[in-house]
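Here it is, the structure in full.
What you see is the complex with one protein chain gone and the rest in place.
By letter and in written order, the chains are A and B; residue numbering begins at 1 in each of them.
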Amino acid sequence: MSDAASQPANSPSADRILQAAENLRRNIQGDLHEHVVEALYADAARIADRAVSRPGVAAQPTFDRTLDRILTSRLWGFPIMIALFALMFWITIAGANAPSGWLAWLLVDQGWPMLRHAAEGLGFPWWLSGLLIDGIYLATAWVISVMLPPMAIFFPMFTLLEDFGYLPRVAFNLDKAFKKAGAHGKQAMTTMMGFGCNAAGVVATRIIDSPRERLIAIVTNNFALCNGRWPTQILIASLFLGSLVPAHLAGLISAGAVVCVALLGVFFTFAVAWTLSRTVLKGEVSTFSLELPPYRPPRVLRTLYTSLIDRTIIVLWRAIVFAVPAGAVIWLSANVKIGDLSIAQHLMQSFDPVGVFLGLNGVILLAYIVAIPANEIVIPTILMLTVVATGSAEVGQGAGVMFELDSDASTKALLQTGGWTVLTAVNLMLFSLLHNPCSTTIYTIYKETGSVKWTALATLLPIVLGVVVTFLVATVWRLLQ
Amino acid sequence: MNQPATTAPKETCADCSIYRAARLKKLGVDVDRFDHVVALAGNPNTGKSTVFNALTGLRQHTGNWPGKTVTRAEGAFEYADKRFKIVDLPGTYSLLSTSLDEEIARDYILFGEPDVTVVVADASRLERNLNLVLQVLEITDRAVLCLNLIDEAKRHGLQVDDRQLSRDLGVPVVPTAARSGQGLPELLQAIGDVASGKIACRPHRIQNEPPAIKHALNELVGQLEAAHPGLPNARWVALRLLGGDEHMAEALRKGEFGRSNMTALTSQT
Partner (left out) sequence: MRGGAASLGVNMSNWTIIICLLALAALLVWLKRGMVARWRAGRRYAARVRREDAIKHILKCEVNSGEATMESLAGHLQIPTDRTAELLESLEDRGLLSLQGGKIRLKNAGRDLGLHLVRAHRLWESYLSEQTGVSEAEWHKRAERQEHLLTPEQTDALAARLGNPTTDPHGDLIPARGQPVAGDRGMVLSAAEPNQPLLVSHVEDEPAAVYSQITAQGIRPGMRGLIVEKLPHRIRFWANGNEHVLAPIVANNISVEPLTDCTGNDLLDEEFLTGLATGQSGRVLGLSAACRGPERRRLLDLGFVPGTEVVAEMKSPGGDPTAYRVRGTLIALRREQAALVRISTPNSIAV
């Protein structure tokens, strides 16, 4: 303002300048932006010419070019991509098995009895130790032991590929398919990330700079089977589907079934993207830009560190925050009684008709409701609830205590006591793919979109699809029998 | 002065990199008090976030993806007894468009008026990066060009004459390889010198004004200079007004072009 005060008396006022600008800009021929950028680049080219020289050495970045030709070639592009990602998944699943076992041993087999003893020693009332240790502690321990190892292996590998510069090439290779569905090639990346963790996948959609395609990537990310759901798929497939065929084929069939479910997820990604881009997202802006950066040697240690801090720990922390109340709810529902039955029993009974209608059962529906915070605890919750529902006393640790059984045979026996058939198993696998995202992901979607509307769509759409698909499968199944 | 400082060293070692590096103290996110504000601009994927992390000691993730930094990140460092707040702006190709990230970067450099704007450029793709550098130089006269990824340029057989570049651009040019920490002491020195006024920049301004807008531009610059004597970036302001930028029109109506107002605005942000 001091500046305005010191103006010479005859200087033009702001309004007059603005008026002049308005008149002048209407007389400019052509596009102003174009004129300016052209002039800028002309100067830039001249200056760069004077400063940059190529003393004798290879005039072209030949290494990059050769690598690009191979990685995006018609012949090798897709095989290399598939091989790389298959390798990544194999390393993740194989490598996570042992540490997951150690963590479960440490936190569940050792930690849990120790805590119970300590609570007894301190004279905790049964309900307090039940709520804190059986409910909250156990749920958290389960989430950590199932979630941490695969993420700690998957994310650094993903980040190394990212830092090297390979991922933009994958987007380049796959763009045509995504374009047909009205999406962006970069969604290939966010979907891949979703196979690790949907919440991380949703955050990763920031690389998509076109609003419509970014929303599509966010809403469809849940169709990528995240690592909290892989164990459920693998367990159920090997228990119920593997046992349908001779033993030497069991592994192949159950693995094939899991891959089919994952591919079905990819199919839904495209189908939903196609539908959204032609209906609700029709009015959003859509642009495409994809820069293929030069390859850079990744720095392994730094990458391990940052991907652990940036992705794994943050996602794990959020999962724990949501697992704590879930543990409490699970324990309370199994232990608070209304009349003769616990809340869980009441709920299971009222859900059962709907569940059976969908080829599932009340136990599964309740397990999915209480396990919204983390898919990791679905199987332990189902087992616990089945014990509660059937009243079988031989297994389990009591009402509200999640557990897993050491032998597959006894797990299957328990589930069959609960009335499970092959149809239940198939529909559980489908429902595990097609249900609402976990609460961490829902929260992340809300933070990224800032919109209740899109969050609701992303949450409800998979459930609706899940109900429709399981119902159809159940109906066809029953007709065939 | 177009060259990075060549003033007589007070101590024998005052100019060597080890001495200067020792005077850097990374302060992470502790941005409460500061003497100078540094803005970090640059094209996507030029290692801007790496430079930011190297100066502040923070660990913002930097992927080999264009456009990683979506929001504005802030950090701090202390160098030669002065505390600097550093603001990492979104990576953009240009400052002329209406997209949100470009608006954030543009408005911060103009209205946030940092004491120094460091433009990080990819030495191996200089011509493309100069597009943004030249735009920044239209806006501010206190800038440093950080010629990053100089190692990669060498790998591709390119040699960049930073002295020539510095002469042409009229601001200090520091070749760096931020990933390995190469050149960072010199960058700090240049930032410090520009912030303290030891180096006065004479930034390059676009020479070939496009004929189609030359008349309109000159006319408007004349009026702006009459109304705001000493306005450092009259031509940029005129350009934005011709482009119909409402922020700029609003700033003009409120007379927000004096330095004092700028400082008030800076301390708010």
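As a convention for this text, a contact is a pair of C-beta atoms (placed from the backbone, for glycine too) under 8 Å apart; a residue touches a chain by one contact, two chains touch by 3 or more.
Computed from a predicted structure; not experimentally measured.
Participant: Quick one: say which of A:Asp15, A:Asp31, A:Glu120 or A:Asp408 touches the chain that got left out.
Facilitator: Considering all chains, including the one not shown, the answer is A:Asp31.
Participant: Based on the whole complex, identify which of B:Glu127, B:Asp141 or B:Glu219 touches the chain you can't see.
Facilitator: B:Glu127
Participant: Determine which one of A:Ser73, A:Ser350 or A:Ser451 touches the chain that has been left out.
Facilitator: Among A:Ser73, A:Ser350 or A:Ser451, only A:Ser73 touches the chain that is not shown.
Participant: For the chain that got dropped from the picture, name the residues of chain A it touches.
Facilitator: Residues 22, 25-26, 31, 33-34, 37-38, 41-42, 65, 68-69, 72-74, 77-78, 172-173, 175-177, 179, 185, 212, 281-293 of chain A touch the chain absent from view.
Participant: Name, in rising order, the residues on chain B that touch the hidden chain in the full complex.
Facilitator: Chain B touches the missing chain through residues 93-94, 96-99, 124-128, 131, 243-246, 249.
Note that in this section only the chains that are shown with their structure count from here on.
Participant: I'd like the Å distance between the centres of chain A and chain B, where a centre is the mean of that chain's Cα atoms.
Facilitator: 38
Participant: Give every residue of chain A touching chain B within the complex, in rising order.
Facilitator: Residue list for chain A touching chain B: 1-4, 7-8, 11-18, 20-21, 24-25, 27-30, 32-33, 35-45, 47-59, 61, 159, 162-165, 167-168, 206-207, 209, 291, 293-294, 296, 298-299, 305-307, 309-310.
Participant: Which of the residues in chain B come into contact with chain A in the complex?
Facilitator: Contact set of chain B toward chain A: 44-45, 59, 61-68, 70, 94, 96-97, 99, 124, 126-128, 130-131, 133-135, 152, 156-162, 164-165, 168-169, 179, 204, 206-210, 212-213, 215-216, 219-220, 223-224, 226-229, 238-239, 241-244, 249, 252-253, 255, 257-258, 260-261.
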